[in-house]
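The other protein chains are all here in position, but one chain of the complex has been omitted.
Moving on, here comes subunit A:
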Amino acid sequence: MATVELTFSALPAHVRTARLVATAIARRTGVSEALLDEVRLAVGEACSRAVEAHRVHCPGEPIVIELRDDSGRFEVTVTDVAPSEDLQQPVIPADGSLVPEMPGLGIAVIAGLADDVEVSSGAKGMRIRMSWPASPNGVAAV
């Protein structure tokens, strides 16, 4: 099992970086080209949700994303430390810069995209684990 761990500040600009890194590692791990758009979108959704939650509850805390090549699966885990009891409530930072019109939609999108999804949440944060099939030898199918 090979793991890449990325830690980033809760800034919207970093979500794109997380998407790019996840897509690059997915390709290298052997996720088929047809699934890479789904990986990119699902990872982006998970990181966006985490950034929005951190900006409200704990803007100084980083978000962690782990990317694993695990026996023919490409697994991504996004972990935040913002209390998530209010998952379905609008998340509105004090400066009003982010005002989601449809809170909770991101999780629905992830569920529709990832092959395998597990969401665990609580007072200490949320963990979204998702995975996709990858070729066992890590060579991307073309």
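Convention: a contact is a pair of C-beta atoms (placed from the backbone, for glycine too) under 8 Å apart; a residue touches a chain by one contact, two chains touch by 3 or more; residues count from 1.
Keep this in mind: contacts and distances are computed from a predicted model.
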{"item": "Hidden subunit of the complex - UniProt protein name among \"Succinate dehydrogenase\", \"Anti-sigma factor antagonist\", \"Response regulator\" or \"Ferredoxin--NADP reductase\"", "value": "\"Anti-sigma factor antagonist\""}
{"item": "Among A:V4, A:V21, A:V64 or A:V109, residue touching the chain not depicted", "value": "A:V109"}
{"item": "Where the missing chain touches subunit A, by residue", "value": "12-13, 15-16, 19, 37, 40-41, 44-45, 48, 51-52, 97-102, 105-106, 108-109, 112-113"}
